[in-house]
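Note that one protein chain of the assembly has been removed; the remaining protein chains are unaltered in position.
Chain nomenclature is as follows: A and B, assigned in order of appearance, with residue numbering initiated at 1 for each chain independently.
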Amino acid sequence: MGEVAKLLADHGPAFGQALLLTWKLTALSFVPGVLLGLGVAMLRLFPLPPLRWVLTLYVETFRNIPSVALLIFIVFALPDLEFVIDYEPSVVLTLVLVCSAFTADYVRSGINTIPGGQIEAALSLGMRPARIIWSVVLPQALRSVVQPMTSLLIALMLSTSLASQVPFPGRELTTLVSKIATDSAAGMAAFAVAAAMYVATGLLIAWAGAALDRKLRILR
Amino acid sequence: MNRSLEDILFGAPTPRARTLSRGMSVVAAGVLLLLAAGIVWRFHAAGQLDARYWKFFAWPTTWAFLAKGLLGTLASAAMAAVIALSLGLVLLAGRLARTRLVRWPAVAAIEFLRGTPTLLLIYVCFLVLPSVGVKLGTYWMLTLPIGLSTAAVVAEVYRSGVLAVPRGQADAARSLGMTEIQVFFSIVFPQALRYIVPALVAQLVIVVKDTTFGYVVTYGELMQNARVLIANYHSLVPVYLIVAALYCLVNYAISRASRRLGRPMH
Partner (left out) sequence: MPLSIHSFLKPTVAALAIAGGGAVCAQGTPIDAAAFDALVAQGPVASAEAVAASPWASKIRQAGTLRLGGTQTSNLFSLLNEKDGRLRGFDAGIAQLLTRYILGDASKVQFTQVNSSTREQVLINGQVDTVIATYSITPARAEKISFAGPYYTSQAGVLVKANNQAIQSYNDLGGRKVATQAGSTGPAILAQFAPKSTVQEFQTHQEALDSLRQGRVAAYVTDYTLLLNTLSLGTGDAKLAGAPFGAQDPYGIGLPKGSDGVAFVNAFLKKIEADGTWAKLWTIAIGQRTGSTAVPTPPALP
């Protein structure tokens, strides 16, 4: 415990900044990622084979690619194709792409829980498919995927540790721990503090997600 | 088997709708082809289609070299999966225990391992543990943290499967006089497994993805061999593209294998 106290005395502000950076990266990637994933999921519904094929390719690619490989591709290979993206946007872009692929998948299974009878009823009422998607499918799909999306948010937060692999301006929690561990003997204490911060954030998100799920979920 | 929502939504179109969707398909295909052409043109404009950046892919030595890297990846992934699946079972047993003395440490362990990034655990094995005297081999510095991290998630997946098995099964087994262990391993767990195989396989894919952190502990796997090729031929885009495609293929194949087994939870 004394070690932890000393560590916080030396590096307290750094840990605070690192935690804020972690949260910032998480939020910056989650919101666009979910919106993009929703868009992909909705577009996949349309009966246009080329569109569906390409979107399936998109989802399968970004679900299966290791985040490190994607980040390295964006940071080191894209510039050869004349796309030079700075480090922080590169990390965010990587997380957004991966998040969108998983979101698209979860939303699709959410869509599949909607009973077909509702759609048939809506069709018989004369509603257009676009209107059905917007008013019937989307709200129910969103309400039924709160739980996997919560897990995705937590996984995304943990994936921000990726930023330690490129010359990132500023240090998030994992980079900070590895620096402290390399430069001093306080590695164990640093790890304990960082782990506590990660776990606490994750538990908070999980608790909020569970509460949201209880309110929103549809019991069939 | 229910028809998918898309079929219901867009099934049985009027002739006018059919022509419309066929027309839109052609337009969509056209747009996508233009996009693909644009990408190819960009490659060409940046000089990335030059033969010297691709010609070494025609040599079997290149593929043999990449295969060696892939072997390193899979060797670590396989052992991490074994650790995850077996340790997950132990954590599950702790999680389902009646006594708080056993349950609370299990919950704490699961929340801790689930709640910290795998990369952080890898750094701990590499930088921190040796300073307190625990010196693992290079292979274990990568495999153990991945295995531990995944074990916690696997334990939760096991648990969701067990909870999905109807209670009546366990009750009936107990009324037949089976012991708790028999109830669990002969009746409950096999049924639970059939529900959760897709989720377990998804974890396997994550394990393979996590092995790309091998260079943090100096473990040789596919990404490292990609870097050697780049140092030899200065061909960043083609090599990284092919390696990324390899990872996607391997993981996709693993996911596909799961579709043969198991049924969904509902």
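The working rule: a contact is a pair of C-beta atoms (placed from the backbone, for glycine too) under 8 Å apart; a residue touches a chain by one contact, two chains touch by 3 or more.
Just so you know, these numbers come straight off a predicted model, no measurement behind them.
J.: Among B:Trp41, B:Trp59 or B:Phe185, single out the residue that touches the unshown chain.
T.: Selected residue, touching the omitted chain: B:Trp59.
J.: Would you write out the residues of subunit A that touch the absent chain, in ascending order?
T.: Against the left-out chain, subunit A lists 76, 79-80, 84, 167, 182.
J.: On subunit B, what residues meet the omitted chain?
T.: Residues 47, 52, 59, 61-62, 65, 126-127, 130-131, 135, 137-138, 215-218, 220, 224-225, 227-234, 236 of subunit B touch the chain that is not shown.
Quick note on the criterion: only the chains that are shown with their structure count from here on.
J.: Roughly how far is subunit A from subunit B, going centre to centre by Cα mean, in whole Å?
T.: For subunit A versus subunit B, the centre distance works out to 16 Å.
J.: Can you name the residues of subunit A that touch subunit B in the complex?
T.: 44-51, 54, 60-61, 63-70, 72-73, 76-77, 80-82, 111-114, 116, 119-120, 123, 129, 132-133, 137, 154, 158-162, 164, 173-174, 177-178, 181-182, 185, 187-188, 191, 194-195, 198-199, 202-203
J.: Under the definition above, what is the set of subunit B residues touching subunit A in their complex?
T.: 2-6, 8-10, 13, 21, 24-25, 28-29, 32, 42-43, 45-46, 48, 111-112, 114-120, 123-124, 127-128, 131-132, 205, 208-213, 223, 236-237, 240-241, 243-244, 247-248, 251-252, 255, 266
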